[in-house]
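Heads up, one of the protein chains got dropped from this complex, but the rest are sitting where they should.
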Amino acid sequence: MKVKVNGIELELAPGTSAIDAVFAAGSDVPYFCSHEYMSPVGSCRMCLAKIGAPRKDRATGNWVLDEETGEPQIFWFPNPMATCTTAIMEGMVIETEAEEAVKAQRGMVEMTLINHPLDCPICDKGGACELQDRAYEYGEGISRFEFDKRHQEKHHQLSELITLDRERCIHCKRCIRFFEEVPGDEVLDFIERGGHTYIATVEEGLESNFTGNITDLCPVGALLDRTSRFKGRNWEYEHTITSSLDDASGSAIVLDSRTGRLERIKAELNTQVNKLWIDDSTRFGYEYVNSSERIKTPLIRKGDNLEAASWQEVSEFIADKLAKLAQKEAAIVLRADSTLEEGYAAKNLAKILETGQIDHYPRQLASVIPNNSASLNDLASSDAIFVIGDVSQNVPIVDLRIKDALKGVAPPEMFEHGVPIADLRLKERMIRKKEILTVAAPYNVDLMRHAGQAHIYEANSEEAIFKALTKIANGEDSSVAAMSNEQAEALVKRLNEANNAIIIYDGFSLASPAAAIAARNFANAVGAKEIILGQMANSYGLEAIQVLPSHERYGYAEIMQGSAKALIISELNPANNSQYAQNLKELELLVVHSIFENETTALADVVLPAKSGYEKQGTIVNLEGRLLEVNAAPIDAGQAQDFEFLAASIIAALGKEGKEDLASLAHKAIRKQFGVDSKKLDPEGDLKPLKPRANNKAKLHIQSTNIGNALIVPTMLRLEYIDKNPHLLAERGAAKLTMNSIDADANGLKNAEIVSLDVAGIKRSFSVQIKDSVPAGLWLIPALPEQAIGLLELDRASLKKELEPA
Amino acid sequence: MMDTKIQAFFADKQDLLSEILERYPDYGQRSAVMPLLRAVQDAERHVSELRIKEIADILGISATAVKGVMSFYSTYHEQPVGKYHIQICSTLSCSLAGSDEMYDYLANELDLVNGETDKDGQFSLQKVECLGSCTTAPVLQINDDYYENVGKKRCKHLVDSMRENKLEKPWRERKGDHEGAEKAKPLQKTALKGVS
Partner (left out) sequence: MDNITSRHDPRFEVTMYKYMGVENSHKLDFYEQHGGYQTAKKALTTMQSVDIVNEVKASGLRGRGGAGFPMGVKWSFMPPVDGRQRFIVCNADESEPGSTKDRFVLEDDPHQLIEGMIIAGYAIQATLGVIYIRGEYHLGYTRLYDAINEARAKGYLGKNVLASNFDFDLILHRGAGAYICGEESALMNSFEGYRANPRLKPPFPAQAGVYGFPTSVNNVTSIASGVHIIAKGADWFKSMGTQDSSGFHHVQISGPAVRRGVYEVPMGITYREIIFDLAGGVTEPVKAFIPGGSSCPMFPFTDEYLDLTMEYGVVAKAGSMMGTGGIILIPEDKCIVDALANVVHFYAHESCGKCTPCREGVSTWLPKMYAKLLAGLGESGDLELLEDVSHNIRGRSFCPLADACIMPVQASIKHFRHEYEYIIEHGKSMYAKKSRWQE
């Protein structure tokens, strides 16, 4: 379709909004209410332009021509039009700089500001405020409004994480629309009407996993991130764009740091992965990095104490010890959110130490690499989705992309200026195609609210469910736990007939190799693609590059049970498990790479300060098989280093340095394995899904437990840091032990009561949460990194009440 | 006082509840939010936070959404209105018929300001916008009923009868279109097309 913007002719697809035509032409028009990825609503009236179009004669079907020029005559709309809600038409003429358009824009800036406090000097948004910028560019500079401004609450705490300044709000409705349109949680709304309208919630706190996004999208300083309030001015921050290591999505984020401290995390655009959204754990779960309790120097054991030392000193100490070991006596364990570079470094170190005792954790028994992998954008345009497990807690972004699919609008085509500013296919309160989504889980999971069908099955019946569904897919009779025959058949039929069917499963299925195989077979049988939710940011990558034991005797659990004489372990705290602690004490060498002191550092011979995920440089592979860059922000972490540095120091101290350093080895290995240059990754990552290895060296040997009375469940919070993330802790509370009221009554427990419990050797403390949607008899326990998701047998006698609820 | 648990409003009104819900199709149950609010308001003269939550639970939507809807309208109240909720239309036609003076009179007489309820919960006084009774202005709405053509005498009479708890239902104010035929003059200026 041809349109003309300020004299420039363009050819654009039908359905394009006039505002995108304006930007496509390289022109500009101000806007506040429009937002990429949300429905255009036309409420701020800022994007006004003079618009006209030619008209066809009803009778002849020909263009009505201008008598003088012989060209099609342009019929101008009588009033300036909001470009965000106007679809282009053939021959449309859009003028943003016409006198009447400019006058209209000025008038609108003036009206937008009449009730705005103009307190930019004390506003956290100052310097990064759409209103401030647009008012300068398009306003008159003066206001003729001489009356008292509307006075409203200045610091209204919407939650522990978000504060609202009602005077600054310009009623663009982005925040309200966000909650309804993106996660589907209507927790915020306008109250009152007309000039009295304000934003509020009457729920306690904002019950959603994605609340922080409203602080990014608020065009003014009305909604602010409480973790970063008054921490710095926007122009003082260093902005580092990176991928989050919070979960397996690898969501794009910006790290705002200043004077060596990380002060804020914001979402960054990755059109393929998280679009512009991140969950609250990814956003607010960073405060721990600024903690004064961080280990900042290497420490070496002197008797009962750990004393500061240099990297050189400790490396030599470690090398000395390691040199005395025989083959296969050393063990290396990385946490599953370590980068590929750290993984290769660990592998190289293991090679030099001639040991196959190497692993990453948490890692389940089955592979997290799908056979027939779906991307997140595939997911967003899927027409049949079967989820088994708890997506929303595991990888919240997957939850959001499923919700994209429910709207039935495929990811938008890009413009040169980026994501369409006004995607006219998006509407407020779109009818969601719930019927395309089936969710099954051993308890009531959040996503079930949005599903056409939801089934709660008995924990650990994943294998049986997948097998039975496969039978049905193959035309055999079968019955599926927790589903009626019609439901099961309808599900299979829908998946079978869909163009883009996707099956999503997580740790519950991976906990049992047989279940994982059954899941794959079912996906095959119905021709569905798979998305597998690894428990951590680089679960996929570390498996792909085989940071895995050479033999089933050498896995994480075996190592912790005494298979090695020396252990180098990064960012895990196995000694929180009393059984493991015993074994760890017997080691000849325990090297612990850690951010904080914990039970394991207490046993260590050497403690090395670790970098957080915001301080590392490297590469990860997210759950789609997308290679993503991880970049370091300038955070003062003392002498903290990543595992690559640690391995290199030890190798150097061992005198085993090769021709090439570890970094270039990793760079080459990545190129070889994934076919990409890890130094030149696309800003949105490179999608290079692999196939699972047929001969996975880590044999799937451990039989999963079939019985149990508790389920380790995924949690979006990184519980290992939660007590050092004060805002997140205040909002989300301590780790929850969730159970049915029958169990609570049987144990004399009340809601919010604090209890401690021995969870398979780990003493943990919880706040009790009673939910009757949890099957009786099953207790839910949120996972720690040292505990892979799955069923376990709990010693309920170990339960102790710690405190009465406040 | 005692920690008495307040009973859910619809707990003993299941018939009313299902009658309201059944008005709307299955996919449109959210439509019931206004009638549910109205049912509570009619009975309790306001809708409390507790009732908002109850309605939210009935409809499976957030309490915020219910509050958002409720606060949009001017006839739901967060605080109880009096036994006699006197609403004075103050829009143009009524104002041209003296509603401002009527307001002054009532405010003075009842010692209330706009939006106020007396401490006994007897009277509330509220200025409202056009009630659709412009041709019989000025109009008072007392609770649900319209009292039209309210002159000074009648206004005083209404106040007295409310005070004595003897408020009568309004008589039909409306002069039907058939009335006053005798007063009608045939139209003179224009010959109406097609009328013989």
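First chain written, first letter: the chains are A and B, and each begins at residue 1.
Everything below uses one rule, namely that a residue touches a chain if its C-beta (ideal position, glycine included) is under 8 Å from a C-beta of that chain, and two chains touch if they have at least 3 such contacts.
Keep in mind the model is a prediction, meaning the values are calculated, not measured.
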| item | value |
| --- | --- |
| Contact with the hidden chain (one of B:Val69, B:Leu125 or B:Leu167) | B:Val69 |
| Chain not shown: contacting residue from A:Asn6, A:Thr83, A:Thr96 or A:Asn115 | A:Asn115 |
| On subunit B, residues whose C-beta touches the chain left out of the figure | 23-25, 27-28, 30-35, 37-38, 59, 61, 68-69, 72-76, 90-93, 95-99, 101-102, 128-138, 141, 144-146, 149, 151-153, 172, 174-181, 183-190, 192-196 |
| Touch residues of subunit A, complete complex, unshown partner | 40-46, 48, 78-80, 82, 85, 103-104, 106-108, 110-112, 114-115, 144-145, 147, 150, 170-171, 173, 189-190, 192-197, 427-429, 431 |
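One rule holds in what follows: only the chains that are shown with their structure count from here on.
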| item | value |
| --- | --- |
| Rounded Å distance between subunit A and subunit B, as computed from the means of their C-alpha atoms | 50 |
| Residue numbers on subunit A that touch subunit B, as the complex places them | 185-193, 200-203 |
| Contact set on subunit B toward subunit A in their complex | 49, 52, 61-65, 67-68, 71-72 |
